[in-house]
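All protein chains of the complex are present and in place, except for one that has been dropped.
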Amino acid sequence: MKLNIYLSGEIHTNWRENIMQGCEAEKLDVSFSAPVTDHGASDDCGVAILGAEDKKFWHDNKGAKMNAIRTRKGIEDADVVVVRFGEKYKQWNAAFDAGYAAALGKSIIVIHSDDHQHALKEVDAAALAVCESASQVVDVFKYVLTSQLPS
Amino acid sequence: MKLNIYLSGEIHTNWRENIMQGCEAEKLDVSFSAPVTDHGASDDCGVAILGAEDKKFWHDNKGAKMNAIRTRKGIEDADVVVVRFGEKYKQWNAAFDAGYAAALGKSIIVIHSDDHQHALKEVDAAALAVCESASQVVDVFKYVLTSQLPS
Amino acid sequence: MKLNIYLSGEIHTNWRENIMQGCEAEKLDVSFSAPVTDHGASDDCGVAILGAEDKKFWHDNKGAKMNAIRTRKGIEDADVVVVRFGEKYKQWNAAFDAGYAAALGKSIIVIHSDDHQHALKEVDAAALAVCESASQVVDVFKYVLTSQLPS
Amino acid sequence: MKLNIYLSGEIHTNWRENIMQGCEAEKLDVSFSAPVTDHGASDDCGVAILGAEDKKFWHDNKGAKMNAIRTRKGIEDADVVVVRFGEKYKQWNAAFDAGYAAALGKSIIVIHSDDHQHALKEVDAAALAVCESASQVVDVFKYVLTSQLPS
Amino acid sequence: MKLNIYLSGEIHTNWRENIMQGCEAEKLDVSFSAPVTDHGASDDCGVAILGAEDKKFWHDNKGAKMNAIRTRKGIEDADVVVVRFGEKYKQWNAAFDAGYAAALGKSIIVIHSDDHQHALKEVDAAALAVCESASQVVDVFKYVLTSQLPS
Amino acid sequence: MKLNIYLSGEIHTNWRENIMQGCEAEKLDVSFSAPVTDHGASDDCGVAILGAEDKKFWHDNKGAKMNAIRTRKGIEDADVVVVRFGEKYKQWNAAFDAGYAAALGKSIIVIHSDDHQHALKEVDAAALAVCESASQVVDVFKYVLTSQLPS
Amino acid sequence: MKLNIYLSGEIHTNWRENIMQGCEAEKLDVSFSAPVTDHGASDDCGVAILGAEDKKFWHDNKGAKMNAIRTRKGIEDADVVVVRFGEKYKQWNAAFDAGYAAALGKSIIVIHSDDHQHALKEVDAAALAVCESASQVVDVFKYVLTSQLPS
Partner (left out) sequence: MKLNIYLSGEIHTNWRENIMQGCEAEKLDVSFSAPVTDHGASDDCGVAILGAEDKKFWHDNKGAKMNAIRTRKGIEDADVVVVRFGEKYKQWNAAFDAGYAAALGKSIIVIHSDDHQHALKEVDAAALAVCESASQVVDVFKYVLTSQLPS
């Protein structure tokens, strides 16, 4: 069994690298995809390629649609969608991805601190695992793929 | 043509009533559903019916799942899902509903103030109309059902 | 909102009547379907209509397929599938129905006593509510449809 | 033609190995997946990775959901789901998997002794082959892939 | 529970009327649809409405496509597809309908005499009931809808 | 049998009325939906309701998305999609609707004059009937619903 | 582009080999699957592996279901389903496969002589190409994959 994993959500810490390195260290049969995590490029891609806009709304609209080409491909090809909610920002795109994945019947793993527990109860209720750290996510994949629990 | 409409999101103002009354005043052929909007009941339904929990996580988990019976039925039966983002709270459940509706191919209408424009760009990009007020939503439904624009 | 409910599982107690009467007493907007609950007819329907079989396997096979016309119609039309596991028998058909409903994305409510908790953990994990009694199921439907909690 | 096969159900005998070795001996073009068959790990995985629970229900719930990441991946990727019912335990998860596979339109093969025939009639009615032994399952795959019957 | 039934296949005997009258006599909650059973109209509809063709192939092609508007609507709306194979003709359209219905997951009932048993084994294997007479089909519907077996 | 019919395409002649009146004269059990056929309202709906745009692209984009709420509802609910190509304009939205309907498996009827035959060959190839006039479409529906050919 | 092709229908002539050799000679990027074409094995597989039956109906039923494991896998994985109707026998399984493939939206190519044209009009109407010979089918695949017409 091999798992295709999409890493959605917060882009300001290195949690994706932690999961990827942890899985590599365990030699797990996984492949990863993720959104563009360069915040500036992600915000400006639409106008940079397709032409400038006077209004912020359309500036953002062109960018969000271009990013959707990658995001939807990533989610639709995934067996598991991991969504991390960080400490800052509204992060509505993370919750949107979680809802999108849930409607497609994907297995969902959520990562968040205890502070966000009540506000994320609907997202957590759609998840198969709720974690607090990237290392727990690695442990989940190790168990799912090898039957081995952390020692 | 008749439209089944699900009204998702913010529960602290009377925007749902405004839309429903506006549609009724225009005699539009619409039906509405919505989540439970009694905040206290929504938070406590799980434990009130199925038994108390010591941990807040499971208290919320039981409630969120029970609410999902209503929420998913509402979204799956809807032709149009209207999602309003208010001024306060994280409102991740609203964004989750929008993602869920998007993956099901529902027509989505978003309502939010200009303050949230950038943070909601991914949600807006999945919408067929982005409004600032409930009365605009009524105008959209009037036009879609009767071909008449606001005078 | 109206809910179509399929009542699957144990056929030796009157739990279906309890739920139906409870919903009627609360004037809830629900409709019900269920498998044939006449044990003898359910076992013999195949051969009674389509001709006798020497082997028990084919006797049962003809009956189980005929019952499937009703069972699958009921589950596929349902918004919510309630599955009750009783104290006796293997009840593999109940678990089969639960799996079938889960793969179709139906909301699932399970009823069982605490004795069966461990053996039903996979079924419970696919459910949106786990109840011990028919009256709790009525309470769930009352809340989902009217926002009212039991007093 | 290559077949992806999911081996669901009883975990206390070596029937999976028998099927896998039999297919290997026949050089059949098959790949296998299965649930975690380490009973202890399967029961405790949730709390071992995600944190302890006081209540048995949540202990089991966390584990069952984590196992579902593997189980659903295995069933959804499979062309054929083989479900074995053993002599002991309730095995409701096996019947749940069979129902889940049936709703997805998977080819189902059931293995059980004659003792369970009547209780499994609904599951058998959803199957394309009902076997009593692992070696029969190997014969089925050999025939399906090579047109050769057992000599 | 109400059943929508499509009556496919042989058009030279009054088996459809027998089933419809039998269900009416039993006051069963059923509705029926069927292909056009006027053989001449069915053959010539395409050219009669859309213009003549020199080649028989296109004469038939236009007719077959026009009939497909009705046939596919009937099958797609049906809960149960009854397919009768008569004594004469190739009746490949009946087998085509059965395959179409099977792929859509419809419940299938086949009617044929014992003479055709071997030639119809693949069709029968996809059916939930194999009958020899229209009255058996009525008995099946009576049982499925009312739990009552023929006396 | 009742048919839900969506009337897509050209909006500058009264072909929709001809079909609707023809079906009414024949007392056929049909219901109709269609896009907004007020050309001006259809072009300006977006900005009239949601606010003006400087760029023609966004003016049109807002309008096209608002119209899509109606168009997609109409096509998705339809049993039959009738698409008429007129003599003027590019009419790419008509061909887009035909492709959309084809991918959803809808029965498609095309109306066009012989002038457009070659340019519409891909659309015609996806249709179950290719007509030159509205009265032929009425004849098709009469035949499909009543088995009667035009006299 | 590579095409996965399922070769359904008549098993008494070497048309499958003709198509496969023709495609190989043209070095086309295709892969083939087909039902078991050993008539005797196909008829007896069920009882040979799963145990004898007294009744011909169940003898055939067990075999037909076992063959369905291969048939459905082949059709579901195929991009194109080629169905050949020969001169003899009822060949209802071929028409069943064609209907099954049509409902799944597969591209269908039919091969039959002119004698069967009228009887196969519904099957032909669901096809994208109607051929009389295996060499035409090879020409179709060559054109579809390489844009080259036969010289």
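As written, the chains take the letters A, B, C, D, E, F and G, and residue 1 is the first residue of each chain.
Note that in this section a residue touches a chain if its C-beta (ideal position, glycine included) is under 8 Å from a C-beta of that chain, and two chains touch if they have at least 3 such contacts.
Keep in mind that this is a model prediction, so the values were computed, not measured.
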Chain F residues that touch the omitted chain in the full complex: 56-57, 60-61, 63-65, 67-68, 71, 85, 89-104, 116-126, 130
Residues in chain G touching the chain absent from view: 1, 3, 79-80, 107, 109, 127-131, 136, 139-140, 143-145, 147-150
Positions on chain A contacted by the hidden chain, ascending: 33, 36-38, 41-42, 44-46, 48-50, 62, 65-66, 68-70, 72-74
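Definition applied: only the chains that are shown with their structure count from here on.
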Winner on C-beta contact pairs when E-F is weighed against E-G: E-G
Approximate Å spacing (C-alpha centroids) for the pair chain F, chain G: 37
Inter-chain centre distance, chain B versus chain D - centres from mean C-alpha coordinates, in Å: 41
Where chain G touches two or more other chains at once, by residue number: 65, 68
